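Removed from the display is one protein chain of the complex; every other protein chain stays in position.
Chains: A and B, in written order; residue numbering restarts at 1 for each.
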């Protein structure tokens, strides 16, 4: 098997079909995350912070946003988010 | 037969008795307020009726039947309804209705009716996360009514709302009351008085009063002497330890004095005022208001 040491134009051509899917997947995650962030009813600070994470951290950034960034609002609704033990009293 | 019959209801957490031997019943078509200060055990009683919390003792019967069947016949609005913020109002109603095994086409129709009733038709396709507190409460009422329950139970339905939202919900409940049997808890006497004809006053887990508002006033109302005069506090201080006096409440330069016997008390108070040469501006005998009855009972228990 041949391993090229210099990257030439035709070699980039060979790489492209392999990298393209990654690019597309990343673009999908990236844009969905950004659109969702912009639509979100949150403070500007919050949007800047997560916007930076989504844009600067490749691939992992949008995923971090989906897992952690979107929790805030759904987890802390109007109800008291105190320890469950306290909740049971009238 | 009573619609709901609660007898000797008890709840203990360890050694702490949260609810002690509570007895009451609700008849078809009644609107009953479960009244008491925060921490009195209202929510615990409601949760036991709903089978969320387990009973330590006692019995709860619906139409004279046992507990497992209850959920089908009760609509419940929790104290802080959160629901799923990512659902729309309509989707929540479809979800809740589906859990109660309602056929899809009947469900659609009923959802439309309910959304109209609670005034949410225009926002039915918005996410619940964007709703205001009052809207969530109205959605909560709609979901509680979706399976046409025999009994609607609400836990503090208006406590968390601003005056406007509160007014809204109270008006809505007045409409619903005409067709349903309602049990709702509150710590605000005024709400209870406005909506309901029957009241259960509880404090520290014990049922203090049970009856119609009319009845409660008639049976438990006590006379109060209102004495108004300057420099009253010194004088009232001397009265504290007298046998005849039940309680004294001082606000500004007016005192509310409760006595054990009206005749003796009046004579005694007047003579005492003369002796002390108190320059009274007012000496009046009045009947307690409902609020005063409520406060007295809660305090003395």
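Quick note on the criterion: a contact is a pair of C-beta atoms (placed from the backbone, for glycine too) under 8 Å apart; a residue touches a chain by one contact, two chains touch by 3 or more.
As a working rule, contacts and distances are computed from a predicted model.
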Item to complete: Name the absent chain as its UniProt record does, using one of the following: "Cytochrome c1", "Multifunctional fusion protein", "ABC transporter permease" or "proton-translocating NAD(P)(+) transhydrogenase".
Response: "ABC transporter permease"
Worksheet entry | Of B:76, B:131 or B:184, the one touching the omitted chain in the full complex | B:76
Worksheet entry | Selected residue (touches chain absent from view) among B:100, B:121, B:159 or B:253 | B:100
Worksheet, complete the sentence: Given B:87, B:213 or B:226, the correct residue touching the omitted chain is B:87
Response to the item:
Per the touch rule stated above, chain A touches the missing chain via residues 1, 3-5, 7, 18, 21-22, 25, 28-29, 32-33, 36, 59, 62-63, 66-67, 70-71, 74-75, 77, 79, 81, 84-85, 87-88
Worksheet item: So that we can see where the missing chain sits, which residues of chain B does it touch?
Response: 47, 50-54, 71-72, 74, 76, 78-84, 86-87, 91, 95-96, 98-101, 103-104, 147
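Note that in this section only the chains that are shown with their structure count from here on.
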Worksheet entry | chain A-chain B separation of Cα centroids, rounded to whole Å | 48
